[in-house]
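Complex shown without one protein chain; remaining protein chains in place.
Let's turn to subunit A:
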Amino acid sequence: MAGRGRGRTQFTFNVDSLGFGRGEALPASALVPSPLFPPLQFRPVPLPTGEEVDYMLALKQELRASSKILPSHIRPGRVKIDVDRYSDKYQSGEPKHSAVEWNPDWSRLPRELCIMGPKTRKAKARPPLKHKVKTTTAKELVQKLETLEKNEKNQSEGEEDEEKKKTGEEEEESGEGEDYDEEEFEEETDYIMSYFDNGEDFGGDSDDNMDEATY
């Protein structure tokens, strides 16, 4: 008996501390994982109320709302919904931010983060190029004129005038090139930018007391 008991019925630890006797039924084994939201035994204490709490709540909500307008809130690029459209090329991808432009102090950030750099360089490169072009064309034209004067003194005055007018026009053009509306000149199309509006903004600003359903 003792031998048989030793092998089978004797546990290696003190059974009393388990809370159930040897002969009693073991607690039922769980066949499912424990519930995701187990029922609460005690209800949580209610939130504190008071002026301070309300004020901080208002502050928090205001902070959240205003941080969405700030330039540091970066929206992901527009996802293409369906087919590529021709107008996509001429619509700016980023929505225009609020009046506050974001100009961090680039001297405090590492140079490799400076994405605006190339863009500003491009913009700056264009006018100097134009200037150079202007000066070269002006110089070349002046030289041309001189040579033409020298070589072809018999040319009619009209042609010379025409050339001068042309140079004048070209100078004006290159001077006015910067003055053209960005909309019209930037992308070198023949259409103004509003041509490419696809009507999304139409009707959204109506202040009239229109009925929603029109028959």
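What we mean here is this: a residue touches a chain if its C-beta (ideal position, glycine included) is under 8 Å from a C-beta of that chain, and two chains touch if they have at least 3 such contacts; residues count from 1.
Following the convention adopted for this analysis, contacts and distances are computed from a predicted model.
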item	value
Per UniProt, the name of the complex member that is left out, chosen from "DNA-directed RNA polymerase III subunit RPC3", "Mitochondrial import inner membrane translocase subunit", "Ubiquitin-related modifier 1" or "Isocitrate dehydrogenase (NAD(+)) idh1"	"DNA-directed RNA polymerase III subunit RPC3"
Touch with the omitted chain, as defined above, among A:Met56, A:Val142 or A:Ile192	A:Met56
For subunit A, the residues touching the chain missing from this view	12-14, 17, 19, 41-42, 44-45, 47-48, 52-53, 55-57, 59-61, 63-64, 66-67, 70, 72-76, 104-105, 107-110, 112-115, 207, 209, 212
